[in-house]
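Only one protein chain is missing from this complex, and each of the others stays in its spot.
As written, the chains take the letters A, B and C, and residue 1 is the first residue of each chain.
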Amino acid sequence: MDLSWSDAEQAFREECRTWLEANVPTPALPSGDTRDGFAAHLEWERALHDARWAVVSWPAQYGGRDASLWEWLIFEEEYYRAGAPQRVTQNGIFLLAPSIFEFGTTAQQDHYLPRMSAAVDLWCQGWSEPNAGSDLAAVSSRAVRDDDAGGWRLTGQKTWTTRGAFCTHVFGLFRTDPTAERHRGLTYFLVPLDSEGVTVRGFGRLDGDEGFAEVFLDDVLVPDEPPADADPQLAAATMDRGGILGDVHQGWGVAMATTTSERGLTLRSPGRFQATAHRLLELARERDAEGRLGAALADRVVDAWVDAEAYALFTLGDVTGIVEGRSPGARSSFNKIFWSELDVRLHEAALDLLGPDAELDGPWMKGYEFALSGPIYAGTNEIQRNIVAERVLGLPRK
Amino acid sequence: MDLSWSDAEQAFREECRTWLEANVPTPALPSGDTRDGFAAHLEWERALHDARWAVVSWPAQYGGRDASLWEWLIFEEEYYRAGAPQRVTQNGIFLLAPSIFEFGTTAQQDHYLPRMSAAVDLWCQGWSEPNAGSDLAAVSSRAVRDDDAGGWRLTGQKTWTTRGAFCTHVFGLFRTDPTAERHRGLTYFLVPLDSEGVTVRGFGRLDGDEGFAEVFLDDVLVPDEPPADADPQLAAATMDRGGILGDVHQGWGVAMATTTSERGLTLRSPGRFQATAHRLLELARERDAEGRLGAALADRVVDAWVDAEAYALFTLGDVTGIVEGRSPGARSSFNKIFWSELDVRLHEAALDLLGPDAELDGPWMKGYEFALSGPIYAGTNEIQRNIVAERVLGLPRK
Amino acid sequence: MRFELTDDQVDLRDAVQALLEDLCPPEAVRSAWDGDGRVPSAWDALVEMGVLGALVPESAGGLGMTDEDVVPLLVECGRVGLPDPVAPSGYAAAAALTEALGDPAAAGSAAEWLGRIASGDVLIPVVDAAAPVVGAASADGFLWCAAEDAGPQVLVVAPDQVDLEPLQSVDGGRRPARVVRRGGEVLLTGDVARSVSVATADRLALGAAAELVGLGERMLDLTVGYVGERRQFGVPVGSFQAVKHQLADAALAVAFAGPLVSYAAHSMAHGDPDRSRHVSMAKLRASTAVRHAAAASLQCHGAIGYTVEYDLHLYMKRAWALSYEHGDPDAHRARLRDSLGLASGRN
Partner (left out) sequence: MRFELTDDQVDLRDAVQALLEDLCPPEAVRSAWDGDGRVPSAWDALVEMGVLGALVPESAGGLGMTDEDVVPLLVECGRVGLPDPVAPSGYAAAAALTEALGDPAAAGSAAEWLGRIASGDVLIPVVDAAAPVVGAASADGFLWCAAEDAGPQVLVVAPDQVDLEPLQSVDGGRRPARVVRRGGEVLLTGDVARSVSVATADRLALGAAAELVGLGERMLDLTVGYVGERRQFGVPVGSFQAVKHQLADAALAVAFAGPLVSYAAHSMAHGDPDRSRHVSMAKLRASTAVRHAAAASLQCHGAIGYTVEYDLHLYMKRAWALSYEHGDPDAHRARLRDSLGLASGRN
């Protein structure tokens, strides 16, 4: 066991902290899930990119620093400790990029990744449909071959698309073989939202932000990949109009690559929860100084704080394994369940500290509302518990 | 709303309290689930019977007082408040008697009920089998018709039979029609344990008492009911050798009568948990007086105490409804879940108060071990939650 | 012994339930968010029906009912998420003024205010001036319980005798404000003021507990309906055991909170010496049970519950707010610790 950071890692942390201290906007930006706030966040994203902090673990050619997973953890820790803004580009970076790295052609990687890290292309996810939420394989949006136009024509409806009203592109699964069963016959499409036939309707989220959208597609043409020997400019223009990631009918596997990616959402950076735990502790100390902290409530603060530390340590173990080539596999469902429910507990403890003021629309209530989405999105915790039971513990499916 | 007791009910309570104060044995009897303890408990049961406290809500002709359900509640409250011994006859009184009242012939009622209330016949239940626990309808013990002998021949194995090694009779379901499916083709038999072909093997329970037994039946003859015009003495002798309750192949319905009986196990008397809550409070006050009661732990005591009160009030509502002819129906599953998990919480809080001494083999640890069986027996709480969801809330079965 | 509403009480409750279902559907609650936090048609109908004056003595123009009659109606107000201040004004303040009728010096003002309450004016009780006061902006007055240096006082305070600092609640139908008092008419002092202050705090807590129970039942109804319809993996979501058990647990918690609320109403009506304890039991359990129901409801809805276009959030946010108002769970546990003789448990 070696819990020390190398000199290079320490230097990385220093550089990162110094830059964040100098650049994190104050006062805090308005929510990135509102129209005005999103614009402000885009400026921040572009500043991050210019200083090469947008995607530290990516190759330099795509805007990254070739940072190790340890350095990525350090970056995240510093980012949350600095109270830096939420990442409105995260659905591209965490959900789509891993699949592009694994399944994209070199041409696709070269085209899409730099535009993503520079916050030029702004990606939202098109997983859920009105009748396909937890049951992702039930998607009914379809894509029909159009040989004359040299591509596919997409029709259907996607929903719960976070920040969809502010983004430029959507990625998602469409049924290309209507005769195949469920997981089969799906293809992973990339679609610009300014394509003809796309309509986006924003709607309100629990916390009052216009953070969700429905995306309607009506006979939207997505062109085939340009031939390898195509004129580069022409090829770029074609890819600007969208494309297919991975093989036709193989979209399920492409999508699943995200869910097991170590840089995906399942490995939520511990820094986020440790920063929240730290703020919780500060709040409890204020109450304590006022002589208004009950011991029972203090114990709930202790429990939540301990769990944030436990999550950080569990993640260190995961990352050690990944760095040494051992994938956590289905154990990543442990992470998803734990961080999402921890986040709720941290905020509940804070609201309890606020007592009669808890209902006021402050940062803790906002944070609580957001935390409540954690057990629902990215695979409900019911699904995650099934995965733990069946794939980690080995209980029978039926 | 009228939360006062009538003069008659007050007088009943006084009589009951006075008798209990004079008669409850001190020191407390050893556990009735041990061989010696069981014998001591039998003496107590017979004293109860002689004073007509054994089955207060039964008709006087069977040893009762024709007490109302309210008076039964009063009796139970006083019984637990007085710290009177556990009822080793309870499986007969609570599980079998309701079915005899509903399905027994007059001859069976006249024969079995007085012997049960007098603790002459000591009944244990034969529900579970090695492969039929929660899934009671999976019983495989069978009964085959023997016309020559004028009865049925029973073969099979029953298990988890509480106090089976000390009892005189067993009741349970046997498969009389092997071709019928699951719930169908079962018959409810009454069997003396001294019948030829019965073997009883006691074994140990979690709490160290020899409280369980397996009952093996090998070609055990249970005679048909004597004809209505039979000589009374001969009829009694026949019934002494066992019989069938209800109709052949209709045993499932007979057994289920118990589970919905207001005097069955689902309506656990609140007095039991209020008495435990009272002891818990006393323990907490002792710790408090020593300056060793943390506020967080005090809060757990408060929560458990409140829940014991809530259970008592919920039961008052149930009893009001029953008295006025409204059956609680599937809502009785609420009671089972609540009292069984409340009992665990009450004991956990007490053990937490004991701290390093919690592991010692005292009454709280014993009580905790017993409480842990609550969520398992009489229909696991998983089954009860299914019932609540499907029959109270109306969620779809499939 | 009979632990159940009388037939008359059931009839009144059912009538109020029908009225509110008709006049306070989710759309009306949404309008209240966009407007001033009121649903005028429902309020007027409740006034018409006598609900606001239910507790007001007949001599003062009311129905002369008791806590036992009124508390079940507050459950119904909660069930529809009515944002209007029925509980503070028509229950807690009305009961306090009824006490004040017994004091010759206060009787005149008290009778006048009771009449105004019965006809729909709003008198908001304030027992903890540090906490946000809901409905302050549209109040016709405040019934103020003050702990002055000279001793406890109960006052009636006019809107122009206070300074308001409006606050934003997570529930847009509530309009909390911090209120600072600059004047007022002293109604009661001394021991009577003290006991009226305690009883007013108790009724505010019990009123919130009753509304919480209604909200809990409403959220569960919504959720049971949704998971019975919504299909995933080829079956209704509600057929999954994980969903069933979450909802069974939440329903169980709410089912056991209800009797504590009824019991506390009985205690208040009969002046039971342990009534404050019973109120704390009711508010504690209603708060924890309904938070539990809110969490289960949201989780079982999945993403749709997380949108403002769906109705769940209207009831959930009200439930959150009420669970903290008039004594959060920790505050009532602390009062119960004292009441149960565990007062020194402070380590």
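Assume a residue touches a chain if its C-beta (ideal position, glycine included) is under 8 Å from a C-beta of that chain, and two chains touch if they have at least 3 such contacts.
This is a predicted model, so every value here is computed, not measured.
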Inset, instruction - Please identify which of the visible chains the hidden chain touches across the whole complex. - result: A, B, C
Inset, instruction - Based on the whole complex, identify which of B:Q10, B:Q61 or B:N131 touches the chain you can't see. - result: B:N131
Inset, instruction - Check the options B:T105, B:S195 or B:T380 and report the residue that touches the missing chain. - result: B:T380
Inset, instruction - Sort through A:M1, A:A22 or A:A228 and give me the one touching the missing partner chain. - result: A:M1
Legend entry - chain B residues that touch the omitted chain in the full complex: 128, 131-135, 138, 159-160, 203-206, 208, 212, 294-297, 351-352, 354-361, 365, 369, 372-373, 375-377, 380-382, 385
Inset, instruction - With the missing chain put back, which residues of chain A would touch it? List them for me. - result: 1-6, 9, 70, 281, 284-285, 288, 291-295, 297-299, 301-303, 305-307, 309-311, 313-314, 316-317, 319-321, 324, 331, 334, 337-338, 382, 385-386, 388-390, 392-398
Legend entry - Chain not shown, touching residues in chain C: 240-242, 245, 334, 346-347
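Going forward, only the chains that are shown with their structure count from here on.
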Legend entry - Centre-to-centre distance between chain C and chain B (centres being mean Cα positions), rounded to whole Å: 41
Legend entry - Where chain A and chain B are represented by their mean Cα positions, the distance between them in whole Å: 55
Legend entry - Multi-partner residues of chain B (at least 2 other chains): 294-295, 298-299
Legend entry - Interface hub residues of chain C, defined as touching at least two other chains: 243, 330, 333, 346-347
